[in-house]
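Of the protein chains in this complex, one is absent; all others appear in place.
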Amino acid sequence: MKRAFLAVLPLFLVAACTGKRAAAPSKPEASAPPSYEIRLGKETFRLYCQTCHGETGAGDGFNAFNLDPHPRDISDTAFQKKKSDSDLADVIRRGGAGAGLSALMPPWGRTLSEAQINEVILYVRTLKKPPA
Amino acid sequence: MSTLPPLTAVESNDPVGTPRRIALVRPDTRPSVRRTEERYVMTFPHLILREVILFQVVVILLSLAALVFNAPLEEMANPVETPNPAKAPWYFLGLQELLHYFPPVVAGVLLPGLVVVALVVIPYARVNLTAGPFWEGKGRGTSLTVAGIAAALFLFLAAFRCWAIAIPTLLVTAALFAARGTQGPGFRGALSRLSLPQWIMTWFVVVATVLTVIGTFFRGPGWSWVWPWLSVTHP
Amino acid sequence: MSKVSKVSNDPRDEIRNEDDDPNRRQFLSRVAMGACAAAAVGSGVVTLDFLEPKVLFEPPTRFKAGSPLDYPEGTVKFNKERRAYVVGGSSCVYALSAVCTHLGCITRFVPDENAISCPCHGSRFDTEGNVTHGPAPRPLPWIEIGTDEKGELVVDTAIVIPHGKVFRV
Amino acid sequence: MNTISLAPLERWLRGTAVFRSIVRHGASETNRNRSLIVFENLFLHVHPVKVREKTLRFSHTYWLGGVTLACAVLLVATGVPLMFYYHPSVPQAYRDMKELQYVVDNGVFLRNLHRWAAHLMVFTAFLHMLRVFYHGAFRPPRQFNWVIGVVLLIVTLLLSYTGYLLPWDQLAFWGVSVGTNMAREAPVIGEKIRFLLLGGNMVSENALLRFYVLHCVVLPVGLLVFLAVHFWRIRKDGGVQGPSDDAAGSIDEAGS
Partner (left out) sequence: MKKDSLRLRLVFAITSLLFLIVLAISPAKNYFREYRSVQRDFRSLGMSRAKSLKAAQAYQKRPVAIEQVWLRDLDRVDRCTTCHLGVADPAMADAPEPHRLHPRTAHTPGDLERMGCTSCHAGEGLATVRPEAHGTTAEAESPMIPLAYLEAGCGRCHTSEKVSQASLLSRGRALMTRAGCYACHAVRSHEQFRSEAPPLNTISVKTGGEWIHRWLKDPSAVNPNATMPNFHLEPKEIEELTHYLFSRPVPRDLAAAIEKASAEPAGDAATGKKIFSESRCISCHTVEGKGNGSAPELSKVASSATPGWLLAFLRDPQAFDPVTRMPRYHFSDQESRDLVAYVTAEFRDFDAPKEILEPIRVNQTLAENGKKAFSRLGCFSCHDPIQGEATEKFGPELNGIGEKRAASLDFGKRTDLARNPPAWLAAKLENPRSFAAGLRMPSYGFNADDTHAIVTALLSLGSQPVPEAYRPPLSGSPAPIPGGAVGALIQRYRCLSCHQIGTQGGDISMAPLTHEGSKVQRDWLVDYLMLSFTIRPILEERMPVFRIPKDEAVLLADAIESFYVDPSIPEDPFAGRPEPDRNPVEGQRLYVTLGCRGCHIVGAGGGYYGPPLTDTSTRLKPGWIYAWLKAPQRWRADVRCPNYGLSDTDALRLTAYLGTLHGEKAGAKVGGKK
């Protein structure tokens, strides 16, 4: 059927002008809102992490002052650079004790799904401190 | 009609021009062969080609319309949500407009029924066959009768506040009187040549057109009067 | 047209007059007829294209058939909606179409005789789809079977595979 | 366009036995062949071999009957393919309109064409009637054909009206609801007519099916039959332009 069309195509050239042109794919907006995953990650962070790590990730949550060792400042640029996503995921999954750190960081592998952990990491990556 | 004898066909055509036609002749009339000055042309190609061209033009124009304007398609039918206004197809909007003025039995049944009957009866009515100009040989009495009928009709319609018919009626009556006593070419001359049935048909066509136009364009929610150019469309 | 008053009234003259310029007349006729013919052929092609359905509202041919562990040797499970059997062999699984190769009736599995029989004309097949009794001309076709990422069996009735190609568990 | 290379092809085509078995006359070079074209063809033979030249004049018919017929032909040509994609059921009928619009190739074009041709046909049929009336072309011997014409006008209106319901959208549903409620007002039989037409007391799936059958079978067949009679009478009553004035007059006189 399509071949038959091509055969008589020259006759349709006039008509072609009326056909709508495929528009170019729309450009992403300048200030795109955080993706759905990041928003979910923020929600999870707020529920499970913020009490100790604080809203900005600086390790200043209201539960933190009584803890020894103190929770890690995860918004620290050096820390963010040093740790890969899989490192972070490992600590979240197995807890501080599992990764050879303080046991005060609990393991979340059975509470959070793999996807939720990935989302939290996505969100944590947005917590970088602005360069002072 | 019953007085017409059966098998009547006075053959007046040119036997040379139409060699195949058989003339049926009544026994009591003398066969007459009249030669006319009318010219004949071959059906093919003159008529056939024209017909084909006509068909093509119709298809072309309709196709262009179909390419530009999409046939209307609204939301799926919803028996609980009546759109306002709910309108019938355009050719029934004259009737729907009529229903706005008269009781349903009159506007929905009697009047359309009358129109159909009138249309069927037209060719059989004696008055119609003479087809002479209406005013030909008519005196003062006719004028008074016409004026009387028009006035009565107008008053009747006015009583129903049916200006959509009353005003066209007045206009047609005015045209009827304007045509009186005129002759020759021109619009008024053409009017003066109209016969009585043609006047009645003109009145009917004008009224039907006015009603349809009003129903189509000038009626909004609750069948209220709207101006189409103000295009206020409240759902 | 009747303004040309000097022409004879005899219609036979018409052709004689027309014949003055036969080439142009013929050319225009051919253009017209050619365009009409092209339009007719094109309309035919377009109509055929129009009649070809572009979307189908049919149940998908792929279906999930559970875990391979559900099919120990000798199990025959019939999927009524998709018209297919899933059969467990010795450490393998395979799937058969349930449509009789004779006239397209849906066959049924008779557990007592461990055979597939067709209710319409009495064709019989064994559980590998081979014809054991006519009039079916061919064995039942074997259809594609595999597993998805979760290890669940997936059968596709649209894909016929060679007879005897089992899915090893 | 290269006409010369096509000429031998045409000659060969005209020479084949199959072609000659269908077209039994030569090229339209002679009046004899031109006559044969007309009366050996089923569709053309309602025409006389020759027509009065006046007939061709635009101002005598305005071609209004012709346009109406062209619309009718076009409506059949578009309506039949549309039937392939239409289910007269709720809500599939409406879904089918969307399918025509979004999925079926050229579906929306055919639907538009069908719709606009239907409107045009109602309009030109009405104008055709007016033209016949003002020209007095209903006078004897063509009274009966006028009546057929009135019937055809009504059938056309009904065809258009029954088709109006088929898309099953709000426009269709309420247009038909309003229309059938007018019929209800007829004394004695009105309610019954509406009940029969709708197959119930309200516009429902029954009504849709009934309108569908009327639209696609009953009314088109009726239209065809009456059209055939219409054309047959035109031919018998003296062609498109009708009997000349004096002939009509003489009948009238003979009658009176």
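For reference, chains read A, B, C and D in written order, and residue numbers begin at 1 within each chain.
In this section, contacts are C-beta pairs under 8 Å (C-beta built on N, C-alpha and C of every residue); 3 or more make two chains touch, one makes a residue touch a chain.
Quick caveat: nothing in here was measured; it's all calculated off a predicted structure.
Shown chains touched by the hidden chain across the complete assembly: A, B, C, D.
For the chain left out of this panel, the touching residue among D:Y85, D:F109, D:W146 or D:Y212 is D:F109.
In the complete assembly, the contact with the undisplayed chain comes from C:R25, out of C:R25, C:H121, C:R138 or C:K165. Residue positions on chain D in contact with the hidden chain: 95, 98-99, 101-103, 105-106, 109, in rising order. The omitted chain makes contact with chain C at the following residues, 1, 4, 7, 13-14, 17-18, 20-21, 24-25, 28-29, 31-33, 35-36, 38-39, 42-43, 46, 49, 54-55, 57, 60.
Annotation for chain B: contacts to the undisplayed chain at residues 41, 45-46, 49-50, 52-53, 56-57, 59-60, 63-64, 66-67, 75, 234-235.
We take it that only the chains that are shown with their structure count from here on.
Centre-to-centre separation between chain B and chain D, using Cα means, comes to 19 Å. Chain A and chain C have Cα centroids separated by 47 Å. Residue positions of chain D touching 2 or more other chains: 31, 50, 53-54, 56.
Of all residues in chain B, those touching 2 or more other chains are 17, 39-42, 67, listed in ascending order. Touching chain C in their complex are the following residues of chain D: 1, 3, 6, 29-31, 50, 53-54, 56, 81, 84, 99, 103-107, 110.
Residues 1, 3-5, 8, 10, 12, 17-18, 20, 36, 38-48, 50-51, 54-55, 58-59, 62-63, 65-67, 69-79, 81-83, 86-92, 95-96, 99, 104-105, 108-109, 116, 119-120, 122-124, 128-129, 131, 197-198, 201, 205 of chain B touch chain D in their complex.
The part of chain C that touches chain D in the complex is made up of residues 1-2, 11-12, 14-15, 26-27, 30-31, 34, 46-47, 49-52, 54-55.
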